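One structure is given here, and the rest of the page talks about it.
Note that this is a trimmed complex: some chains were dropped, and none of the rest were shifted.
Chain nomenclature is as follows: A and B, assigned in order of appearance, with residue numbering initiated at 1 for each chain independently.
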Amino acid sequence: MKMITAVIKPFKVDDVRDALSQLGIQGMTLTEVKGFGRQKGHTELYRGAEYVVDFVPKAKLEVAVRDDQLEDALEAIRAAANSGKIGDGKIFVTALEQVIRIRTHESGDDAL
Amino acid sequence: MNKLLSLLSLGLLPAGAFAAEGIDPGASAWLLTATALVLMMTLPGLALFYAGLVRSKNVLSVLMQCFAIACVASLLWLVVGYTMAFGAGGNGFIGGFGNVMLAQVFENTLTATLSADVMVPESLFAMFQMTFAVITPALICGAYAERMRFGAMLLFSAVWLLAVYAPITHWVWHSDGWLFKEGLLDFAGGTVVHITAGVAALVAALVLGPRKGFPQQPMMPHNLTMAATGAGLLWVGWFGFNAGSALAADGNAAMAALSTHISAAAGAFAWMCIEWIRHGKPSALGIITGMVAGLGTITPASGYVGPGGALVIGLSAGVVCFFATMAIKRKLKIDDSLDVFPVHGVGGILGTFLAGIFASDALGVFSGQGYAEGVTMGSQVGVQLLGIVATGLYTAAVTWVLLKLVGLVTPLRVSSDEETEGLDLVLHDERGYDIR
């Protein structure tokens, strides 16, 4: 099993969710994060003085998938999150050693 | 009797001797309301305005400062403050001590205002003035926000009220006061409230030193919606502050309300336009700051000028206070955290000066209510400058001494680590928000 961690633009979350659920992937966990990268932040004004705020609000989606779902899931996320602009974000993949569903004690692929 | 002299000789009249028939119920009704409005300016108005502008780790410390000052200033005003300002039997510099604990102020004690025939309960006048004694030290909070220790802050505010605010109130608003006798025009507190608070703020910022990280690290407001809420309440409450200072429900009060409102709108508009031009975008914080500048600046002039004069005063307030803020914070790098001096101090100075000009009844559509007999624009402006310099210097000197003395008793600032952690947890064991 793999854990896909996608850092994307916040307003793309719904699109990505829809794309994943079309692959039959229903479960995921969303965190509001702040991103630093190539995409520039914004200027803020405070009583006439300007400040540069360099973080950008991002959404981090964590999706655990079966190994055989990985490629499709990656492509689905990539396609749905892409707007062609800097700051569209990144996808990270790590190996999952174990997954347990708390309620049923199921583990492994069954737990997803 | 000349209107311009008519404002506030009342504290000195022998009390208790008036028949109940003499009371003006309309004036009393308005003064009761105005008192509530001025209290609302501090709580929750100013408290929210200031608290929204600090970082969220310090939000409660600011609210707490405003509440604690409101309590202590009220109690002190009852005990000795009122009598030091308005007590009978004083001299040109300080009131007599006949009204300690509001002695001699009974339920049926009336006080005359110089509006012929308008008498109001002296307890009401004392209460109205108490709300001014509350807001003035509270205004200073903005200067030392995010770093001053609570105990030191409270001690300083208490002694400052007695050593700076009460005497200057006597000078300007009691008919024995030396500036009153000079003919200084300060309708609702340009010198008494805004110059004293603004100058004290500057001194406090210098004595305490800048916040850790200033000026490299931006310290952005944590909740501009809170600041905007406070700003709205300040605007509304200021009707009580300025129009209430007419001590009557008459044309003078009405004109003061109108001037106040116009100046607020003009100050906000001017600040907004400057930001728009210089930065390309106007900001919410900008418009409300300009509004406060407009309000502070019209305060000394409000009952003496007309709406045309108020328009000019408000526009100048927006422009001058904007550039003053830039100069103090960005050029001089003085960390008056919430810009009390450039907004209130500079506004108070500007307004006191302009009151001397726009009180003239010879300016066409920009005319005011006219000077006292024998007074010219030149002589009036001279008196206004005298008032500005005298109150400014006295405040600066005494504030400096008081802060140094308080600093001997108890440290003024929290430690560097405590400043990083935030005053709410360090000083009050509380957090502002726990929103999930």
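By our rule, a residue touches a chain if its C-beta (ideal position, glycine included) is under 8 Å from a C-beta of that chain, and two chains touch if they have at least 3 such contacts.
This structure is a prediction, so every number in the text was calculated from the model and none was measured.
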Stoichiometry of the full complex in this file, given that only one copy per chain type appears: A x3, B x3
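Everything below uses one rule, namely that only the chains that are shown with their structure count from here on.
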Whole-Å gap between the CA centroids of subunit A and subunit B: 52
List of subunit A residues in touch with subunit B within their complex: 44-51, 53
Residue ranges of subunit B in contact with subunit A within the complex: 218, 220-221, 274-275, 278-279, 281, 283, 285-286, 289, 322, 325-326, 329-330, 339
